[in-house]
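A single protein chain has been removed from this complex, and every other one stays in its place.
Up next is chain A:
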Amino acid sequence: MTIEASICVNDISVSYGRKQIIDGLSCRAVAGDLTALVGPNGCGKSTLLHAIARVLPIERGQVLLNNIDIHNSPTRQVARKLALLPQGPVAPEGLTVHELVSQGRFPHQSLIRQWSVEDAAAIDKALKMTFLTEFSNRQVSTLSGGQRQRCWIAMVLAQETPALLLDEPTTFLDLKVQVELMGLLQRIARTENRTVLVVLHDLNVAAAFADRMIMMRDGRLVADGPVNSVFTAANLKTVFDLEASIVQDPISGRPVCVPNTNGFSTAAE
């Protein structure tokens, strides 16, 4: 895939009913990078993702995907450029892996143009990338949690969009499965030059795989940039009220957060 896309969020505000969740936030995600969106529970990270994906309306500002205003474009046209995987999706009882993944082709089809060779190729490729080819006729409900999540990722991959948004795709999965899924997302971003924006709960998983990181607190942006400059002890204190040291993984060179468990442990400055 050669189409590059970057997501630019410009000064947006979002409310749920009368309650304002996001107030004047700007951030961005660029092609070829895996961008992690982190923050404490209830800080509005899922709300931000939903606002970017036009699931929620925005009151102010704009969301640009390659300079196109997402909220003022036909929804099907947006869906050919931007895919969303919501948190904890549930497949209807009885749906097979192949049927689920083929839903990703929805925005590319119409009443006139029902099914094409490209659709079949996109589905095969998505199944292969997520190692699900052999499961394609199994029912989604019979698979394990990690396999099921791979099915959903395959669905958004089959959508063949230059940009992907994922809401906590690794939560409630075993660490090994989390690592596999994050590796997959990293490959998708880097080798296919796509923009991948992921809401993540586990900070160390985020720091180990992300290229860029966005940190939020109380509906506002705290930091947005390369992982090494955002994932700092000072930012973790500001965003999570967490006393922690940042050490470097000797093998990967990645930052790792080690929470201070008592008053005597010394912070590595």
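Before moving on, here are some points about what is shown:
Here is the rule we use: contacts are C-beta pairs under 8 Å (C-beta built on N, C-alpha and C of every residue); 3 or more make two chains touch, one makes a residue touch a chain; residues count from 1.
Just so it is clear, contacts and distances are computed from a predicted model.
The listed options are "TIGR03915 family putative DNA repair protein", "ATP-binding cassette domain-containing protein", "Carrier domain-containing protein" or "Iron ABC transporter permease", and the UniProt record of the chain not shown names that protein "Iron ABC transporter permease". In the complete assembly, the contact with the undisplayed chain comes from A:Glu99, out of A:Glu99, A:Asp211 or A:Glu243.
In the complete complex, the residue from A:Ile12, A:Ala36, A:Ala53 or A:Cys257 that touches the missing chain is A:Ala53.
When the omitted chain is restored, the residue from A:Asn10, A:Gln62 or A:Gln109 that touches it is A:Gln109. Within the complete assembly, residues 50, 53-55, 75-80, 82-86, 89-96, 99-100, 103-104, 106-107, 109, 111, 137, 156, 159, 165 of chain A touch the chain that is not shown.
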